[in-house]
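Comments concern the structure below.
Here the complex is missing a single protein chain, while all its other protein chains stay put.
Up next is chain A:
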Amino acid sequence: MDWKDPRLTEQILQYTLISSALIAIAAGYLTASLKTMFLVYGGCVFVTLLVIVPDWPYFCRHPREWMTPKRADAPFHHQQQRSSPGLESIRESALDASKRD
């Protein structure tokens, strides 16, 4: 799973749940039914789950660039290969040395 911005998730979470609770209380009070309040709130929580839990693309708008792992004996950087002997040539010379022995 990609790295996601936790602040965005937390913000959506808090604002939607608190405002849905306020809407639910108002709806229940106006219809004089506590059951309406619980149903409205439950519906809003379900919608919040749909908005937050799955892997939506808007969570990944600013992805951080991770370095991709490379093998230890591969050249570190393109330029390094040209400028310095690099690990590969050291390894070759070590192999040659052991073959001679």
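Before moving on, here are some points about what is shown:
The rule we apply is simple: a contact is a pair of C-beta atoms (placed from the backbone, for glycine too) under 8 Å apart; a residue touches a chain by one contact, two chains touch by 3 or more; residues count from 1.
The rule is simple: contacts and distances are computed from a predicted model.
Missing chain, UniProt name from the options "Granulocyte colony-stimulating factor", "Ribosomal RNA-processing protein 41", "Iron-sulfur cluster assembly protein" or "Signal peptidase complex subunit 3": "Signal peptidase complex subunit 3".
Residue positions on chain A in contact with the hidden chain: 1, 3-4, 6, 9-10, 13-14, 17-18, 21, 24-25, 28-29, 32-34, 37, 41, 45, 48-49, 52-55, in rising order.
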